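What follows is a single structure, and I will ask about it in a moment.
Complex shown without one protein chain; remaining protein chains in place.
Take a look at chain A:
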Amino acid sequence: MKSPGKVLLAGAAVVATVGALAGCSSGSGGGGGDSKIHLVVAPVLPGATADALNALAQRVKEFEKANPDIDVKAIEYQWTGTTFAAELAGGTLPDVFNVPFTDSKTLANNGQLADITADFTKTSTADKWNKNVLSVATGDNGKIYGIPWGPYAMALSYNREIFQKAGLDPDKPPTTLDEIRQDAKTISEKVPGVAGYMQMTKDNTGGWNLTTLTQSLGGRMEKVGSDGKVTVTADNAQTKQGLEWLKSMRWDDDSMGSNFLFDWSGINQAFASGQVAMYMSGSDVIGSLMQANGFDQTKYGVTTYPLASGSDAGILSGGNVDVVNVKDSPEQIAAAVKWIDFYRTQPTVDKNAAVKNAQTLKAGNQAVNAPTLPVFDKATWQQNQEWIKPYANIPAANIAPFNAGIFTQQIVPEPPRHTQDLYNALDGVVQAVLTDRNADIDALLKGVDTKVQALIDADGK
């Protein structure tokens, strides 16, 4: 039975297999054979338009010219909590990526982000940062784990063209929940096939939007006691009021269309294709609508989300933090901080950088003056707006309702503990209200309280 030929063949197979397996674990993330520092950065969302990619390529060229020892490869990437840890463990994360305000602090405390303190302090703006803004990227140990950019407030985005078709004045968007309801009803009646108003419902965004609604009415989803103990309070009067409002639009007015399972990108698509006239999202969403959906910004309108009277009513805000892969070398981390400073921070504080950035974005048909909140202080923000004014490509009238109102709105941060779990549990409540006329709101909200409270209590054990 034994034949030397067979043994030789089998031996070759073993060598090939071992070789293939070894190949799996080497060769990636290497130096690339030259003395340069190689950096993979991820500043655009998947599905970016050709314009967006051209604008990005220009910025990369500028950076590489200023930093000849760094080689930057820009990729399309969207951070999602759903894939982050697996990508990190699997070694497939880019070197620089962005995470939302809600998650950056916890990721930092979990040891999942690179400590950039030493390189951050070398940046020209290190001392300028507003401590409150920087705190989202600061670990409990006081170290810096990221650089915030583009803070936004939740806002009401609307399609000016549809407003006109429905006989509404796009320069006078709704300012109360009752007016949103009225306008949504008018739109759904006069423009068949268009949902007058819609909110997100899927993949934790339903909870995110419902929490915005609750806070704008003066309620809170979580309360922090003086002893630091967090109590989940989703079952509150304001959340019920918000849900009743949605219920009346869905079941009495039939002004929310026929799709009640929307996530962030899904509702952006629906809005960009003219299926939804008004929706709640971050004030900066036009940037993504142009970048990923090729949306014509002249149709875009944005205004502040209505707040109820009362001192507790406030608008939910959030933002992004550019962070660095925890597995990177010190040289890569230093290069990464240089890139983030160049790409995100300098255009907000340096006239030259601001103008260059605005010119590139405009040439690439990307949003130049998307409404955001100040990252340092209001004066710096206003100065920046002046610099980029000549290149602004979103008509000033379209964003005027938002810019006129936002600085008088009280900003309220997102619920502090198990935020994404809370949002996920609330998804079901919003979905139930929009798909079941007889949904038992009280029981659903009590269920959310019990479920998320158990998660929070388990942390303390």
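In the analysis below, contacts are C-beta pairs under 8 Å (C-beta built on N, C-alpha and C of every residue); 3 or more make two chains touch, one makes a residue touch a chain; residues count from 1.
In this section, contacts and distances are computed from a predicted model.
For the chain that does not appear here, its UniProt entry gives the protein name "Sugar ABC transporter permease", which is one of "Oxidoreductase", "Putative Zn-dependent peptidase", "Sarcosine oxidase subunit delta" or "Sugar ABC transporter permease". Checked against the full complex, the one of A:42, A:234, A:249 or A:432 touching the unshown chain is A:432. Contact with the undisplayed chain is limited, among A:88, A:126, A:308 or A:349, to A:88. The missing chain, though absent from the display, is touched by one residue of A:204, A:238 or A:384; that residue is A:204.
The residue from A:218, A:257, A:306 or A:364 that touches the chain not shown here is A:257. Hidden from this view is one chain, which touches chain A at 1-3, 6-7, 10-11, 13-14, 16-18, 21, 81-86, 88-89, 103, 106-107, 110-112, 193, 201-204, 257-261, 263, 326, 418, 420-421, 424, 427-429, 431-432, 434-436, 439, 444, 447, 450-451, 454-455, 458.
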